[in-house]
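Shown here: the complex without one of its protein chains, the others still in place.
For chain A:
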Amino acid sequence: MNPSAARLSSRRRAAPFPESVAMQSRPNLAGWLMVSPLALVLAVFLVAPIVLIAVVSFWTATEFSIVPAFSWENYDFLFGSSVTYRVFLNTFKYAAIVWALTFLIGFTVAYYLAFHIRTQTWQIALFLLCTIPFWTSNIIRMISWIPFLGRNGIANSALLSWGVIDAPLEWLLFSDFAVILAFVHLYTLFMVVPIFNTMMRIDKPLIEAARDAGASGPQILWNVILPLTKPGIMIGTIFVVTLVMGDFITVRFMSGSQSANVGRLISNDIALLQYPSASATAIVLLATVLLTIGILLRFVDIRKEL
């Protein structure tokens, strides 16, 4: 194309859209305008509160007042107390056990939906069925375990009448068992969804190719499906771990206030109006969770899924 033709064609292209030329001369402005609503929302509702918590965590408090002066007192107390370590350990214990159980259940359910249900209609129908419990609130779903697991609850009376046990099982309710059961019940779907999503993207001919190469069912699962599902597993893991580590209400209700996790530590401080101490614990918890996720993301690249 000779220069005059190029000029002509560029003029012809630009002519019907004079405003696009104006936009192009100040591309930065348009870009900033487009990101600003989201940036504003994140700044006001995410960044500011966290900064505030961080600031307050360095204040001190007496029974009657909060003193806005810089001090390491809260952190000194937190790291100097053996309770902190025990509670953090307990939180990690919950997270680990709940993760293992939700992963096993979630992977199995997702595998069944993705590879054993042939028609898409049924896949969607069964998937929706999985979400039905989510149509009620977390608290309700949690509390409905209480009449089931209680000393004279349905589980105990059924076992008694079948003659399996002679006396009611005491550990069914208000125990770590109850806490973990409720967690698994509440959060398994957060594992199912991302794993199912990743599994649906696995090319079906890959399974056939593996079978053609002589792989048995378990070999296909281990060598093809599991590695290709890793990003989904990782996303589910992040959901479950953060939810369990940040929870306090489930632990309180289902353990009958007999077990503690970090969330309860914070909620107790708040109940006593010890905001600086609660803030410090919250900051340590946030750092712990971020560190955990950071470590997890070192192993699996989830960018492809997002």
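Heads up, the rule we're going with is that a residue touches a chain if its C-beta (ideal position, glycine included) is under 8 Å from a C-beta of that chain, and two chains touch if they have at least 3 such contacts; residues count from 1.
Assume contacts and distances are computed from a predicted model.
Not shown: a single chain whose UniProt protein name, out of "ABC transporter", "Competence protein ComFA", "Carboxypeptidase regulatory-like domain-containing protein" or "Putative spermidine/putrescine transport system ATP-binding protein", is "Putative spermidine/putrescine transport system ATP-binding protein".
Only one of A:C130, A:A215 or A:I249 touches the chain withheld from this view, namely A:A215.
Think of the hidden chain as still there; on chain A it touches residues 203, 205-206, 208-216, 219, 223-224, 227-228.
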